[in-house]
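Below: the structure, in structure tokens.
For this depiction, one protein chain was excluded, whereas all remaining protein chains were kept in their positions.
The block that comes next holds chain A.
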Amino acid sequence: MHIIVLVKQVPNTSEVRIDPKTGNLIREGVESVLNPEDRHALEGALQIKDRFGGRVTAVTMGPPQAIEVLCEALAMGADKGILLSDKAFAGADTWATSTTLGLAIKRIGAFDIILAGRQAIDGDTAQIGPQVAEFLGIPQLTYVTWFELNEGKITVERRVENGCERVEAPTPVLLTCLSTLNQPRFPTVAGLLDATSKNAPIEVWNAADIGAKAHDVGLMGSLTQVVQTFTPKEARKTQYLEGTPISIASTLIDAFRERNIRLGD
């Protein structure tokens, strides 16, 4: 049994801001973390390994420091980490990212299951899972909240709008999971020491290693481009209502009456 887990290092989003004066993205003090749903994907993979044996390979694409999330994956129990890092990968949209991940998975070789978080908290696109599945020509099961393996087949429960469904699929298959899938284990201290040692089973692959041409990946290989970023603006004039609760209440009711809205009608 070989399980591949796709992970991503993301900034802790709620802290990311644009400086209104300079337009610079404020990065100071913003910590980088393993994308929360990816942690559940890792746990899902490790549970399969615990039960059926086999090995878990964690794969990420990112700058050199993204190796941190691979160390975390190893410390949780993954057997191997692969960092896809190359200046040529920078600026990739989901098309170019799924090309890069797909080529890397082809180089990794045979696998039974690919697990990933539903989406990363920096982009929230939820596109990488399905796009990698299509690149590899395997089925996808998204929004997974439970799964069970049985002789080359997988049965999952996945959330759909206003309900859930039970679906069966053959392996190899790609799953994207929600945080309700499981309760991730903590990395062990010994595991962290091993994962950050010189001999840690982490490989770094560049564009040439996965057989990618510069125009297939990164910004040059992307089909979409960001042309502008800005901070959302609110165009509301705020009117402060002051006084006792009773007077505030009547002021508000009058304000809406003036706007032809009668509260309670």
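Assume a contact is a pair of C-beta atoms (placed from the backbone, for glycine too) under 8 Å apart; a residue touches a chain by one contact, two chains touch by 3 or more; residues count from 1.
Criterion: contacts and distances are computed from a predicted model.
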From "Electron transfer flavoprotein subunit alpha", "Carbohydrate ABC transporter membrane protein 1, CUT1 family", "6-carboxy-5,6,7,8-tetrahydropterin synthase" or "Glutamyl-tRNA(Gln) amidotransferase subunit A", the hidden chain's UniProt protein name: "Electron transfer flavoprotein subunit alpha"
Among A:Asn150, A:Gln183 or A:Thr238, the residue in touch with the chain that has been omitted: A:Thr238
Contact residue for the chain not shown (choose from A:Leu193, A:Ala208 or A:Ala255): A:Ala255
Candidates A:Asn150, A:Gln183, A:Asn199 or A:Gln225 - the one touching the absent chain: A:Gln225
Touching residue (missing chain; options A:Gln9, A:Thr57, A:Thr94 or A:Asn182): A:Thr94
Sole contact to the chain not displayed, among A:Gln9, A:Ser85, A:Thr100 or A:Gln131: A:Gln131
In chain A, positions touching the absent partner: 11, 13-14, 16-18, 22-25, 27, 63, 90-91, 93-95, 98, 121-131, 133-135, 138-143, 155, 159-170, 173, 218-220, 222-232, 234, 236-242, 244-246, 248-250, 252-253, 255-256, 259, 261-265
